[in-house]
Each structure stands twice: as structure tokens, then as C-alpha cells.
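For this view, one protein chain was removed and the others were kept in their places.
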Amino acid sequence: MTSDTDQQRRGPHPETDAAPLPPRSGATAPDGIRPRGDDAPHGAGSGGAARRTRHGKGLRGLRRPLGIGIVTLWLSVIVLLPLAALTVAAFDEGLAGFWEAVTAPAALASLWVTVLVSAVVALINAVLGTLVAWVLVRDEFRGKRFVNAVIDLPFALPTIVASIVLLSLYGPNSPIGVELNATRWGLVVALLFVTLPFVVRSVQPVLIEADREVEEAAASLGATTWTTFRRIVLPTLAPAILSGTGLAFARAIGEYGSVVLIGGNIPRETQVASQYIQQQIEIDRPLNAAAVSVALLAIAFVTLLLLRVVSSRSQRREERDA
Amino acid sequence: MRVSRGTRLSLRVVALGYLFVLLAVPIGVILWRTFEPGLSEFIASISTPAARSALNLSLLIVAITVPVNVVFGVATALALVRGRFRGRGLLQAVVDLPFAVSPIVVGVSLIMLWGAGGWFGALDRAGFQVIFGIPGMVLATIFVTLPFVVREVEPVLHEIGQEQEQAASTLGANGWQTFWRITLPAIRWGLTYGVVLTVARALGEFGAVIMVSSGFPGVSQTLTLLVHSRYIDDHNTYGAYAAATLLMGIALVVLLLMTLLDRKRSDR
Partner (left out) sequence: MITVTSARKDYGSFTALDDVSLDIPSGSLTALLGPSGSGKSTLLRAIAGLEELDSGTVTIEGRDVTDEPPQRRGIGFVFQHYAAFKHMTVRDNVAFGLTIRKRPKAETAKKVDELLEIVGLDGFQHRYPAQLSGGQRQRMALARALAVDPQVLLLDEPFGALDAKVRTDLRQWLRRLHDEVHVTTVLVTHDQEEALDVADRIAVLNKGRIEQVGDPVTLYERPANDFVMGFLGSVAHLGGQLVRPHDIALERDRATALALDAKVPDSPGVIDAVVERVVPLGFEVRVDLRADSGERFAAQITRRDAAELQLREGETIHARAVGRSSVVDHDPALAI
């Protein structure tokens, strides 16, 4: 009853914020970017968006200039000012200085390694993440709930712990004889570990919601299982896979804790951008550190922006179809 | 989509095999390596003076971060949900920003702002050390945990709407009474969830914190820094395993809480 009436009161919300992403299940990452979606605002309460309503003083304060001013000031001091200082530092010696710092061979190499490894990780995630999601939704086996809960583990685990955990298996004196430390495959494994939940958690809810009758209809029309998957299931899942993959990529390029021990930090080989930045700070080259930081930020922003564009386009297509 | 039994089984094997190799085996190995020498060894390793002080520092950072995030997080969420003002979309984007910024970049940014050569360098020169001190570590932690409370409380505020608050005001409650008696209880599970996420991230943050910490054992090492320095600087592999296992235990508790709270939230 309640939910019914609540629904009636709630129209679509005009200012849906950053919500190109599919609904999230239980997962929320305490570490870094995370899948999100249905936490986008549903709509204003009973009053409706246009209504100016009023309360007692305390709550009213937050809608008055003072409250908003305090919140803005807070966000500025914590988030915006540091990033502004970083950007200014990156251009301390003008555009040329910035360009020189970013295109220094070691810097460029670290950015290249970062993007390359992250892309490989993203692709593996796209395939295996979708597969894991499919098994968790459409398959039945004992212990499924447990496996489902374990998926969130990489989000709950501190990144440095992830690093140590993988090192204990794939590091020196590996009990299985697979030594991946100080190789690019070591980076890949570490990043696969920390980005595991992204694709799984964005595909899962879509797969649960997917209309099985459509698949059955395709089968009844003579489509083989593979054709049904390729022509019916995959297109439905594509936006979710894409957004999960994009988030995994964005997370991977900035990752530090999980790769710091297993990566080996070998310049031009396994040194990723975040390690390069850290190194430049240590040898007191703040300009280099700031410049590569800005480059890394730019890559992350462009990735997220592309994601948003693509997803809003596919959303619009669906709405048009509907 | 009807999948043949064979396909289904092989898909299952691939998926579970992947999870096994990626998650289960490494975690199993580290647990085995931690507890192989015996429980007393483990306890000894996590109760050295350096480990104790690392735990204390981690908890201190959590103890500062959580209340600050709760107060400003709830205030921000209220402003974003109930407020009608220009630039609200911008504020939304700023709240999401920390999710997109690499921890290392967070550290560098803080150095550029608060460090001796930064915008607020005067503070440093006047003797109030932010970078390489506890304030810097707290600022870094607040930066990376800032979105959690806001993003968990915001949808709940949307969902409950304003009628309950209005009803309270017609019954004579002033703004504070309404907040304490109506709004806060209504958002309590979302807030708790946000706090759990904040605690987990604050305890586990490494990249941003290592950039702004001097890293002296017993002084400015958090638990994650302890794991790192034991492995890299002290070549104390076992000590690193033990500390990592401790952190993992905390993470498991967090995961359990998340699962329970999630059920609680959806029951509501």
C-alpha cells in the first residue's frame, strides 16, 4: 500500500545526476569508483519540484544561502582547492613546461603501460565479468549465495592487502611456481582482482530484469542458443557491460595500492603512471608529478564522459523504442 | 535462452575457476602463511609497538573522519535534495569527483595545496604541519571518503519526501526537533551504510595517505602503511602477511555488515 501511494507521488526527477550506469545490487565499493545507478534521485517528495515549502529553522537553513554556502565552502576546501592547486602547479612553467613533463620518455612510457594494462584488464573483465554474472543469475548450484557475496570482497579489501594477498601466491617463492611479480601480467592480475566487481555488479541486475520471453520467442523462431545470445541477450546487456568495463578501466588507470608491491616499478616495463607520479614527488620534481597527475585525471574524465554520452544515447534509443 | 547441460556446466566451471584462482586461492594462501607458524606468532606480530601504534593511528583517523563526514555529508545531502539553487548540478559533480581521482593524485593535490611550497604553505612555515603530519592524512582520508555518506543518504531523503517533516512541524516540532526525531531516524540505515563504507575506506586507504605521511614507524604509520613498510623496508614478509590478515579480518566484518545492512535497507 505504502509503496503504491509513494510511487504515485513521485514523478521522474529532472536533475538525475551522474546516472548513466545500471542499477547496482548490493555492491558499493569502499575503495575508488564503484558501480552505481539506482541511487540517482527518484523525484522530489510530495510537494513537487516547483513547490517552495517551508520547515522549521534547522532544515530551512540548509536551503538558505548560509547552509549552501557552508556546504560549498566545505567541498571547495576538501576537493576543489587541492585539485585547483594541482592544475596550477602542472602549468607552473606554462603549457610548454606541462607538455615537456608529460612527454618525457619515462612519463610517456608509464602512461602507455597504464593505459595498455588497464585496457587489457577492462577487456578481460568485459568477458569474464559477464560470464560470472550470467552464471550467478541463470545457473543454480550449491553455495551460489556465498559466491555472490564473495564478489564484493575486492571492494571491501584494502588495496595494499590485495597486493600482499596476490604476492603470497604469485610472488617470489610462489607455492604454485607461477611468479608474476615485476611483470605486466602481475599488474594485470592485481588489477583484475580489484576491478572484479564492476562488470559483474552492473550486468547482474540487468540480466535479472531481462525479459526471458523474448529469448524464448527467439528460440521458438528457430534461433540457436548462440544466435539467441548474440542477437538478443548481448544487445540487452551491452550498455551494462560497457559501463562496468568503463568503470573498471577508470579505476585501473588510477590504481596504486594493489600494484605497488607486485608491479616491481621497473621504468618503461611495469611502472604505471601512479608509481611514476609518486617517484617524481620523492625526487622532488613536483612539476612532473603534477603534470602527469593532470594527464591521468584527464584520461579518467574523458573515459567517464564517453561512458555518460554512450549510455545516455542508448537510453534515449530505448525510450524511443518504448 | 535454453542452454544445454554441457554448456551450462562448462560456463559454471570457467566462472568458478576464475573466481577460485583470482580470489580464493590467494586468500587461502595468505591465511595459511599467516597462521602456519601458529596463532601466538600471529598475535605477537600484530601487537608489536609499531603495530599497536599503527592501529591506534588508523582508528584515530577513522574517529576524526567519520563524524566530520556524517555532519557535512548529511548537510550536503540535505542541500542537494531539498535545496533549490543555481549550481546544484555542479555541486553534484563535485561530490562525485573523488570517485574519479586516483589516490596518488589526491596525495599530490594535497601537497600542492597544503605543502611547504603550496598555496597554503604559510601554514607549514608557521609551524602547523599539514603534509607529513596527521592533519594531512586526515584530509586525504576525508577527500577519498567524502562521497559515501552523501551518496547513501541522498536517495533515502528523496524517497521519504517531505511530508513526514511537514507533519512534524504542524505538530509543533521546530527544525532541530524535526531533524532529530523524524529525518535522522528515517535516514538511519542509509547513513549507517555510508558510515560503514567510510570506515572501510578510511582504514584501507593507502595511496593517498602514503603520499602525505612521513611514514615513521610508531609515529605516522597507519595499518596499511605498516603492511607496506614491513614488506618493502623491513623485508619482514611474515609481518606484512599478519598485518594484512588483520586488515582482511576487518574487511570481512565490513562486508558482513554491508550485507546485513543492505537487507535492512531494502526491508524498510
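Note that the chains are named A and B in the order they appear, and that numbering of residues resets to 1 at the start of each chain.
Here, a residue touches a chain if its C-beta (ideal position, glycine included) is under 8 Å from a C-beta of that chain, and two chains touch if they have at least 3 such contacts.
This structure is a prediction, so every number in the text was calculated from the model and none was measured.
S.K.: From the listed residues B:Ser169, B:Thr198, B:Thr224 or B:Thr245, report the one that touches the chain absent from this view.
M.R.: Checking each option in B:Ser169, B:Thr198, B:Thr224 or B:Thr245, the one touching the absent chain turns out to be B:Ser169.
S.K.: Identify the residue among B:Ile182, B:Ala202, B:Leu223 or B:Val254 that touches the chain left out of the display.
M.R.: B:Ile182
S.K.: So which bits of chain B touch the chain we can't see?
M.R.: Counting only chain B, the missing chain is touched by 163-164, 166-174, 177, 181-182, 185-186, 188, 268.
By our rule, only the chains that are shown with their structure count from here on.
S.K.: Roughly how far is chain A from chain B, going centre to centre by Cα mean, in whole Å?
M.R.: About 16 Å, centre to centre.
S.K.: Where on chain A does chain B make contact in their complex?
M.R.: So the residues of chain A touching chain B come out as 6, 9-10, 13, 15, 17-18, 26, 28, 30-34, 36, 38-47, 52-53, 55-63, 67-68, 70-72, 74-75, 78-86, 88-89, 128, 131-132, 134-136, 138-139, 141, 147, 149-154, 156-161, 164-170, 175-176, 189, 192-193, 196, 212, 215-216, 218-219, 225, 228-229, 232-233, 250, 253-257, 260-261, 273-274, 277-278, 281, 286, 289-290, 293, 296-297, 300-301, 304.
S.K.: Spell out the part of chain B that touches chain A in their complex, as residue ranges.
M.R.: Interface residues on the chain B side: 1-4, 7-8, 11-12, 14-16, 18-19, 22-27, 29-30, 33, 72, 75-76, 78-79, 81-85, 87-89, 91-114, 117-119, 139, 142-143, 146, 148, 151-152, 154-155, 158-163, 165-166, 169, 173-179, 183, 193, 196-198, 200-201, 203-207, 210-211, 223-224, 227-228, 231-232, 240-241, 244, 247-248, 251-252, 254-255, 258-259, 262.
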